[in-house]
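Here the complex is missing a single protein chain, while all its other protein chains stay put.
Lettered A and B in written order, each chain numbered from 1.
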Amino acid sequence: MNQWLNDSISSPWREKLATPEFTHSHQFDDNAQQFEAASLGMWVFLLTEIMFFGGLFCGYAVYRSQYLPSFEAGSRLLNVGFGAANTAVLLASSLTMALAVRAAQTRKGNALMIFVLLTMLLGIAFLGIKFFFEWIPDWRDGVVPGLHWVPTAEVVQHVAGRAGAVLPRVELFFCFYFFMTGMHALHMVVGLGIMTYLLLKARTGALTSGHFAPVEISGLYWHFVDIVWIFLFPLLYLIGGRY
Amino acid sequence: MATMVAEPPRVESRVNYLNASYGVKSWLLTTDHKRIALLYLVSITFFFLIGGIAATIIRLHLISPTGALVEPATYNKLFSVHGIIMIFFFLIPSIPAVLGNFLVPMMIGARDLAFPRINLLSWYIYVVGGLFTLYAILAGGVDTGWTFYTPYSSTYSNTHVLATGIGVFISGFSSILTGLNFIVTIHKMRAPGLTWFRLPLFIWAHYATSVIQILGTPVVAITIVLIALERVLHVGVFDPKLGGDPLLFQHLFWFYSHPAVYIMVLPSMGVVSELITCFSRKRIFGYEFVAFSSVAIAVLGFLVWAHHMFVAGISIYAGLVFSILSYLVAIPSAIKVFNWMATIYKGSISYDAPMLYALGFIGLFTMGGLTGLFLANLGVDVHIHDTYFVVAHFHYIMVGGALMGYLGGLHFWWPKISGRLYPDKWARFAALVIFLGFNLTFFPQFILGYLGMPRRYAVYPPEFQVLNVMSSAGASVLAVGYAIPLIYFIWSMRYGPIAGPNPWKAKGLEWSTSSPPPTDNFEQTPVVTEEAYAYGD
Partner (left out) sequence: MVNEGFSSITQSLNGPIAQFLKDMEPAGFPLFPEQASTIAGGVDRLFFFLVLVAGFFSALIFILIFIFAVKYRRRSDDEKPKPIAGSHRLEIAWSVIPLLITFVMFGWGATLYVRNSRPPVNAVEVFVVGKQWMWKLQHSEGQREIDELHVPLGRPVKLTMTSEDVIHDFFIPAFRVKKDVVPGRYSTIWFQATKEGRYHLFCAQYCGAQHSAMTGWVYVMKPADYEKWLSGGGGESMESSGEKLFSRFGCVNCHHADGSGRGPSLVGVFGKPVQLESGETVTADEAYVRESILAPNAKIVKGYPAIMPTFQGQVSEEQLLQLIAYVKSLRTAERITK
């Protein structure tokens, strides 16, 4: 294991890429140019994703500054335990993803498939916790905004400032909670799709014969989705004060 | 004086990208950037016709103060459809998706873009977005205006806001992917010797445009998602009755939609740099200044969005900040205009149709840009905001500027794209008709605006009629002007004289290969040793 981890991290990847097993697409001059282009392309795409989520973060910031007590009250209704568990799950999945990239770089086909599978399982665990332990109970508690906003008496008691009056704009907090975690979950599902593709490709051996670019850039995407959650977790779960 | 070289009639024996393969599948599944450019050309022309029909009905209707043609509810749908189609489905793709797709790889000596399949996907996404919007129009239209202001669009309008929003949302990804493709291509695939400061200014312009596309479009995408969620789920993100803020929508919307206007005009400026140099047979004056001004416009363009909101309810301090920044963003455009003029100075000028369009661009864009200074002015904007002054201003830039640049580019590169020449005299005649028709249509609207006629009015007080009739008369001339190139371009594909590789004797890598080019663009990857626009050497 140690030897495998230490294995030529510093070696120029250009050598590894100039393998006869993989031919670059016709518009490129060599494999290295293709890999560079693919990487830059993924970074640019992630930049667009930052701007996409940015709009939601901006709306959150505006309303939180206007309705801080309501946002704090709403935040206290969320289950920090599950949120923290999900954070740990995602961080672990980023680790397994990074290990998968390493496996592809060092041409370890079995390790690659195992790590991709682990990443997927962790991703599914994340979605499972979110859906079954958070969203479904939220629906039962009546805190899904819009057509089904009927907070139960217990919920009302939790968010009430004093004796029975529900803070206004708690519903707005939950709008952003569901939109932001929902958009994030959608990206996770897409990520799982990408992982499935990697798994299938890995079985043919195509990813461990020098052309590991697809694994690397998929890794970039997966890490990005993880980082978005790292921002979502404190902003949504931890602003209420009492855990 | 014409400069096109009279080539002896030649049979097209060489294999080029047009005849390399036949059949619908070879076009619909192509990954050749040149074929994709033509796919875009056909689709955006289709949408231009739709938007143009809406405009025709609008101008006919406005001949009478009480409304000559349609009910107000229909009128509201017409101007909404006109704006949405023209902006999202014509202007934003136009030059990048047609001329950019065709020329970016060729100008940098590459065989194709970095991601040809994503390029094709980009076109399909555009088509799907367009189909959603077409469905919305056919099913009854949308009446929110292209600006979708809340709470009207999120709560009150009972037209097809959702379908239209989905269409625009989807087409946004087409824009993002095109921008992504260009950025990676320009960074990674330049020919040997082609340093950044040897690039044609067309490339600089498209690079700057692509940066705006990738940074701005996602914001309007999420904004549309929020409106859609509000409509479907009845939540209160923008509705004050539920705690939302209508101004938040405006900030999010304009954060994209202001840079969007630079997406529409920057590529056109890139085209003009190519045309001015070729038809003055002279190097561009102040290359670095023109190149950096494109970048400056892209950056500053992101800092001025709230000048659309001076009377919307923002604070005085916000007004002051956005006004001064809006004045700043005008300066790089002025720098370009002066540099173009200095390029023409002491040049050797020929009056081919592309040059007429380029000169028209400079004149009309200058007027449009100068009228922007009125709108950036806090003292005057209060009076002219949301009046026909604004309508005139942006049409001067979008139609007198961007569209003329697009037409000029189409004329310039048509021989390269099709291998044929169009009839020169008709082309110059059409350019003149368009120029005159355009001014007659839109100049009276400046006066209408200062007089106080608000935008988006289906009926208006009778004292505004004379100017409205003038404007409508101009529109009919303009329509004729646009019809003429449509006819002779199609005609030229079959009957036009065969063009040689470089009928304009222009500099630029795209002219060093045959017309039409082979699928892989160049027989051999070119090596670049000279500056851009090395005319006179």
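Just so it is clear, a residue touches a chain if its C-beta (ideal position, glycine included) is under 8 Å from a C-beta of that chain, and two chains touch if they have at least 3 such contacts.
Predicted, not measured: the structure shown is a model, and the values here were computed from it.
In the complete complex, the hidden chain is touched by one of B:I87, B:V337 or B:M398, namely B:V337.
Only one residue from B:L359, B:L410, B:A475 or B:L509 touches the chain missing from this view: B:L359.
Check A:F28, A:Y67 or A:W149 against the missing chain and you find that the one touching it is A:Y67. Contact with the chain not shown here comes from a single listed residue; of B:G319, B:P354 or B:P517, that residue is B:G319. Counting over the whole complex, subunit A has residues 67-70, 160-163, 165-169 touching the chain that is not drawn.
Touch with the hidden chain on the side of subunit B covers residues 1, 3, 72-73, 76, 143, 145, 147, 149, 151-152, 155-157, 240-241, 243, 245-247, 280-283, 285-287, 289, 311-313, 316, 319-320, 323-324, 327-328, 330-331, 334-335, 337-339, 341-342, 344-351, 359, 362-363, 366-367, 370-371, 373-374, 376-383, 385-387, 447, 450-452, 454-461, 463, 466, 535-537.
We adopt the following convention: only the chains that are shown with their structure count from here on.
Between subunit A and subunit B the centroid-to-centroid distance comes to 36 Å (mean Cα coordinates, whole Å). The touching residues of subunit B, counted against subunit A in their complex, run 105, 110-116, 176, 180-181, 183-185, 187-189, 214-219, 221-223, 225-226, 229, 233-237, 242-245, 248, 252, 520, 525.
For subunit A in complex with subunit B, the residues that touch the partner chain are 25-29, 33, 36-37, 40-41, 44-45, 47-49, 51-56, 58-59, 62-63, 66-67, 145-147, 168-169, 171-172, 175, 179, 183.
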